[in-house]
Each structure stands twice: as structure tokens, then as C-alpha cells.
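Please read through the structure below; I'll follow up with questions.
One chain of protein is taken out of this complex; the other chains stay put.
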Amino acid sequence: MSTRQIAVLVGSLRKESFSRKVAHNLIELAPKSLELAIVEIGDLPLYNQDLETETPPQAWQAFRDRVRPAQGLLFVTPEYNRSVPGGLKNALDVGSRPYGKSVWGGKPGAIVSCSPGHIGGFGANHHLRQPMTFLNVPLLQQEAYLGSVDKLIQADGKLVPATAEFLGKFMQSFAAWVDKIAGG
Amino acid sequence: MSTRQIAVLVGSLRKESFSRKVAHNLIELAPKSLELAIVEIGDLPLYNQDLETETPPQAWQAFRDRVRPAQGLLFVTPEYNRSVPGGLKNALDVGSRPYGKSVWGGKPGAIVSCSPGHIGGFGANHHLRQPMTFLNVPLLQQEAYLGSVDKLIQADGKLVPATAEFLGKFMQSFAAWVDKIAGG
Amino acid sequence: MSTRQIAVLVGSLRKESFSRKVAHNLIELAPKSLELAIVEIGDLPLYNQDLETETPPQAWQAFRDRVRPAQGLLFVTPEYNRSVPGGLKNALDVGSRPYGKSVWGGKPGAIVSCSPGHIGGFGANHHLRQPMTFLNVPLLQQEAYLGSVDKLIQADGKLVPATAEFLGKFMQSFAAWVDKIAGG
Partner (left out) sequence: MSTRQIAVLVGSLRKESFSRKVAHNLIELAPKSLELAIVEIGDLPLYNQDLETETPPQAWQAFRDRVRPAQGLLFVTPEYNRSVPGGLKNALDVGSRPYGKSVWGGKPGAIVSCSPGHIGGFGANHHLRQPMTFLNVPLLQQEAYLGSVDKLIQADGKLVPATAEFLGKFMQSFAAWVDKIAGG
């Protein structure tokens, strides 16, 4: 069975963001059948249909070219004001266009949200799910809300063991999900 | 009774966007007690806490300075992928920071959503409501979903009479709401 | 200023439910300007329009008669499967009918959610907010998610001091909200 390429989207642009650290852990925790790489979203101009000419912004094109060949999607995101960070939603919007050329359709996905508070980004997590129906991204129906995330990451950047174990299982489920959806 | 300053945020960046046209109509339809002005969101860099230094991006500062003195908020938005356009959510995020200095808190708000389809931006409309609890924006509990919006705007940019009448009443309700929340 | 009658709806039907205990605490913590009473929802037949004859179910009529004169609404609810308990949603549905005779319209409301887990019923809390737009219930835009609620209630049924203080302030905000919406 071949390796699956997974595009990882991180919802925070802060260099030392918890979400990015969690993403790096998830990449290490993943089974060998998945090859994960972060696709950056921080330099994407805000979506504006007027820019959707024959020469759209270079950053849009590069982003679309990065996501298009991926066989799965992993979202790791904080919550901004009880919803998806604007920057991450913008990446979804950019990738969904131009009309009829969405890069998302049919790719299996999974969502991990995190926050320093105790709610673990529940609001962002579920708001991110709603577009996935329209974008035809079949989602792993498992929950990963990392509350008090600042206490779950150790000085060396590694997750505490209990969380690593939890997310290791999550990534195994995701790998099985990718296999099921992407086929044999 | 003094005039109330209302900041109008338009969710689409397209020059000829339906939302912008609807916003212009709403500005004309509003009672005299409201003075509305569009606050632009298209040049706001994506929120990134690393930029929240003593000299944050100029566009952020200008935006915050424009919204801060407003006494009410009117959102006019399309739906992108069944949720809030990334650019509009980004504006919410920018205005909510730095911590403790949100420009949104306590301001009465109202939401109008629109789409060429028949659902009228319901998904964007309600996803926009969720952050308002956290941001403490008391919302007018009236619904305005403009479906088939392309057919509701005439060649001269004016709304068809039935929609103008509907939104005229909506703006009267909004003016009463602003008075109630902002006080005498 | 006269006393305001507040209908309290409890989302769990279990006798010893945490939500009911929290509701009793909220009743005691409320300022004197509010007079709160629980309106029971457990014996309401499931909403079925065929029963909306000249003699609808007695329990429906009694419920509607109890809520109609109230000047405000306080919801205290657990989360069932990441959303509003069916029984509480059914009460909303029963009270919203027959068409044109909703008992909810215009009444100021507030929501407290709780759960033994750490998320504090966020999913129920926000799903309960969506119908309020349609039902025209202006909501207090303050958040009260009581996580680990089993540890917040003492043997004598009283909330631990920190939570009591938090909810005491919440009830003061609610009383001010009711005054603002219900008028002088």
C-alpha cells in the first residue's frame, strides 16, 4: 500500500503557536502510511473574486498547487472569538475557487482544535465542519479538543505522554479513515 | 436625541459585490437617527499575534480607530462555503485584539446576509452570530436572508420595491434596537 | 420599579440533575428585582401539529399559560450529544405554536450550560441560541459554561464559592438586561 500525502493546515500564524506545535507532534505521531506536511496559509491575500483573473495572486496559485495533489487534510486550529480564525477560513475560501476547481473535494479530513482555556476550541472545531459538507470533505467523526493546551506541551515541544497517546490513537483512526475514503 | 454612528462591515471584497450594493441601499433606507458608513476590511493583514507589537500594522490601527467610536454595527455579508467569508472573520479577529482592548464590546448589532442561491446566506448569518456572544455584541433578533439577491437589485443599483420595504422596516427595528441598547 | 417574573427552563429531566441544582442556586443568587420560577417541561407530549386542534394537549396549554406572562427567560441546560436535549427543544417548539401565538417573542433571555466534562455544554449553549433569532428572544451576550459541574456543587446542593460569585454577577447582568429590554 502506497503512502498517502496529507496536507496539514495550521490555523494560527504566530510562530510559536500552540497549534503549530501540536501539528508537529501529530506529524511525528502519525502512522508510516501517512506523509504529512504543513501547507502555509499566512501569505494568502484575502479572497476577492476580482483577483480571479487569468493571473490570480501567485500565493493563491502556489497554495492551490500544494493542496491539489494531497490525498487527505488535517486541520489543527485554535479558536478565535468562538469560531475559525479568519486566516484559516480565508485559506478554505481561496482553495475552493475558481468555481468548479476546488482543491478540497473528496479528500478525507480530520480536525484537531486547541485552546489555553478549558473548552478546547469546540466552537472553531464545529464551525470548521460546516463548510466541509459543501466542500465535500468526508470528516473523521472523532473529537479532539485540546483544552489547557499550554500545559500539554513540554519545554522541548513534545506533548505530555497522556495527550501524545490520545493523539497517537487519533492519528491511527485518521490513517484508517484516509484508507477507507481514498480507496485501495 | 442625537444621531448614532453605525459602522457597516461588508463581507465581500469584490467591487461590484451584491453585499456592497445591499449595504448602500441599507444606508439610504435607514432612519435619520442613524448615520451609517462603510468601514473597509479589504486591506487588513491576516491576524497574527506576533505583529501585535507597539507598532502593529497601520491598517489594523486605522480599522480599530474607525470602529471604536461607533455606537452600532451592521454586517452585510455573502456566504462563502456555508460560513462567514474569511476576510470578514479576519476583521472581527483584528478588532477583538489586543486582549482587553476589543473595539466590539457592548455595541448593538444587526446582520443581513445574501446569496444568489435560495438559502440567502443562512450559514454565514448564524456563524457570524456565534462570536457575538463572546464579543458582547447584543444582536437584533430579526432575520434578513436575501436569497436570489442578483434578482433583487435593479440596473440602477436600487433594490426592488418589496425588498426595499422589507429592509426599510428592518432598519427601523435596528434603529430602535440601537436606541434601546445604547441608551438615551 | 416592579419585580420581573422570570420563567426558568431546566434542560434535564433527571430529579437530581446538575442543571436543576444550578437552577436552584441561580434563583437564590438573583437580585431582588427578579422573581424566578421553574416551569416544568417533562410532561409535554412531543410536538405534533395534528394535535393542534381546538383542544390541544392539556400539558401544552398549561405550559404556554405559564410562560406567556413571564417577562424574561432563563435556560439552564446540560448538553446531550453536543446539542440541546430533545426535551428542552421540544418545549421551545411547543411554546412557539400555534402559528402567530408564540409565547417567546420579545422576552429577554439568558443561557447557562453545564456538563461534567470540561467543555461545559458549549454545544448545547450555542445550538440553543440559534432558534432565539427566529423566536425573537434578545439574549444576554455573556457566557456561562460550567464544566466539571459535578465538582462545583457541594453536598448541601450549594455551589462552591467561586462559581457562586461568578453566577451571582451573571444574574446581576441578566437583571440589568431584563430591565433594558423589558423597559421601565
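Letters A, B and C mark the chains as written, and numbering starts fresh at 1 in each.
Simple rule for what comes next: a contact is a pair of C-beta atoms (placed from the backbone, for glycine too) under 8 Å apart; a residue touches a chain by one contact, two chains touch by 3 or more.
A quick note: this is a predicted structure, and the numbers were derived from the prediction, not measured.
Enquirer: Check each of A:A70, A:V137, A:I153 or A:V178 against the chain that is not shown and name the one that touches it.
Expert: A:V137
Enquirer: For chain A, which residues touch the unseen chain?
Expert: Touch with the absent chain occurs at residues 126, 129-130, 132-139, 141-143, 180-181.
Enquirer: If the missing chain were put back, which residues of chain C would it touch?
Expert: Here the touching residues of chain C are 12-15, 42, 44, 46-50, 80-94, 96, 123, 127, 130-131, 133-135.
Enquirer: Footprint of the hidden chain on chain B, which residues?
Expert: Contacting residues on chain B, toward the hidden partner: 82, 118-120, 122-123, 126, 145, 147.
The rule is simple: only the chains that are shown with their structure count from here on.
Enquirer: Spell out, as numbers or ranges, the residues of chain A touching 2 or more other chains.
Expert: Correct list: 82, 123.
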